[in-house]
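All protein chains but one are shown in place.
Here is chain A:
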Amino acid sequence: MSKEKFSDSVSVLLELLEVSIHCILYARKVYPEGIFELKKKYSVPVHVSIYPELNSYINGTLNAVKSLLKLKKLCKLDVCFYNKIGVIVERFVFNIRNVELELNLSDFSNIRDPYLIKLEQMLRAFCLKLTVCDSFLKPLPPNCTFQIHIHTTETNSIEIQKDTEEFPLIPCEKSDTILTSPAIVPLRSIDCEHLNLEIYAEEGNKDEDPDLFTPSPLI
């Protein structure tokens, strides 16, 4: 645990987000399987990337998330997938409703789930759900890329600037986050005293042939 004082809930959530992003990337097969190795988390095996560039991107993003969570200003975190011409085709949404900052896990008398058994169960179920999410979704088209988006307010993005100097945030365009006629596959939600979030996948129309939109080489 870092020397900075922040809530247990935040660290739990950060951990969860990290594991989830790795799981999603593995499940959606945007990277070769070889860059993942199996690790045990929440008593279940999960795939975690060992590719340094990818990991630094994820960690850099989560660093910004951490700062935002402390301010309670993180609304949403998206993992978006783009086809080879950069059109968004799918996204996983972590809709964060509540992170209990004041809750002290050592205060046993006021906690419903003092040993975090229920929370762990939920997190485990969450991870398992992510590993099977490909069965609910159509496969991604080849040569996809991905981005992680953080939804917050402009003031807060400035406020956390000093925390994210090594990994500055880039504002994204609206078209990068909004799918055309999306269909939602609800995956799981976690609702306990520490955390309240849900995760769902949004699927756009993947069948459109991206080649049709590439400009003609004659022009």
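Simple rule for what comes next: a residue touches a chain if its C-beta (ideal position, glycine included) is under 8 Å from a C-beta of that chain, and two chains touch if they have at least 3 such contacts; residues count from 1.
Definition applied: contacts and distances are computed from a predicted model.
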Protein that the absent chain corresponds to, by UniProt name, given "DNA repair protein REV1", "Potassium channel domain-containing protein", "General vesicular transport factor p115" or "Anaphase-promoting complex subunit 2": "DNA repair protein REV1"
Sole residue of A:E120, A:D134 or A:E198 that reaches the chain not shown, by the stated touch rule: A:E198
Interface with the undisplayed chain - residues on chain A: 95, 97, 112, 136, 179, 181-189, 191, 196, 198, 200, 202-203
